[in-house]
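Have a look at the structure that comes next, please.
Removed: one protein chain of the complex. Kept in place: all other protein chains.
== subunit A ==
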Amino acid sequence: MFDHIMQYQSEIWQAIGETFLMVGISISAAVLVGLPLGTLLFLCRRDQLLENRIVFSILNVFVNVVRSFPFLLLVVFLIPLTRFIVGTAIGTLAASVPLAIMAVAYYSRLVEQSLLEVPRGIIEAGTAMGASTLEIIYKFLYVDARSGLLLGLTTSTISFISYSTVVGIVGGGGIGDFAIRYGYQRFEIDLMVFTIIIMLIFVQTIQFVGSTTARLIDKR
């Protein structure tokens, strides 16, 4: 069995590389866009610092719409946009576009939820000290919500790995696609089991690192 798997070593490495690329892009999108968007979502809520029903509704609908798409359909639906951004609708980079958009929607909701757990009074204390909205965000909100934000990112990352397995439909590759093409479609069960084990190890490791770090930085 092991020899058989070694035969596909280079394909497996390539698939792992593709998964890393897609998940890496998704995490970056989640942090760079999802975090600010989720923060805005929180701040625009009723009775919050930037209370704004219109902005809140727009963001809220965006997050809900993206998240209610079955991911496979989102990939297909976004093909025109992907073509516009990447220049092609096929390949790992192209598959990263719907993944990144899903990542932004997914993580921004988790960010909003984490920030809701920060006691209101802490924001008030910040305001009373003369902090600006931006200072309240990074000196108060992000500080007290940091373990929740990290746990949310951990959960998101694991979902991104899961989502990335279906992008074979647009030639995105990755380890899920490898498992389907070689393991399932060619009846090479041992290859499928092997890739599932690899994914299991990834997910376990990510969850372990995420949970442990979140616990260590939580002084509440």
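As a working rule, contacts are C-beta pairs under 8 Å (C-beta built on N, C-alpha and C of every residue); 3 or more make two chains touch, one makes a residue touch a chain; residues count from 1.
Going forward, contacts and distances are computed from a predicted model.
Of the names listed as "ATPase AAA-type core domain-containing protein", "Dehydrogenase protein", "Anti-sigma-E factor ChrR" or "ATP-binding cassette domain-containing protein", the one that matches the UniProt record for the absent chain is "ATP-binding cassette domain-containing protein". If you put the hidden chain back, the residue from A:72, A:90, A:131 or A:193 that touches it is A:131.
Contact with the omitted chain, checked across A:122, A:180 or A:206, is made by A:122.
Interface residues of subunit A with the unshown chain, by the touch rule above, are 119, 121-122, 124-132, 135, 139-140, 143-144, 146-147, 217-220.
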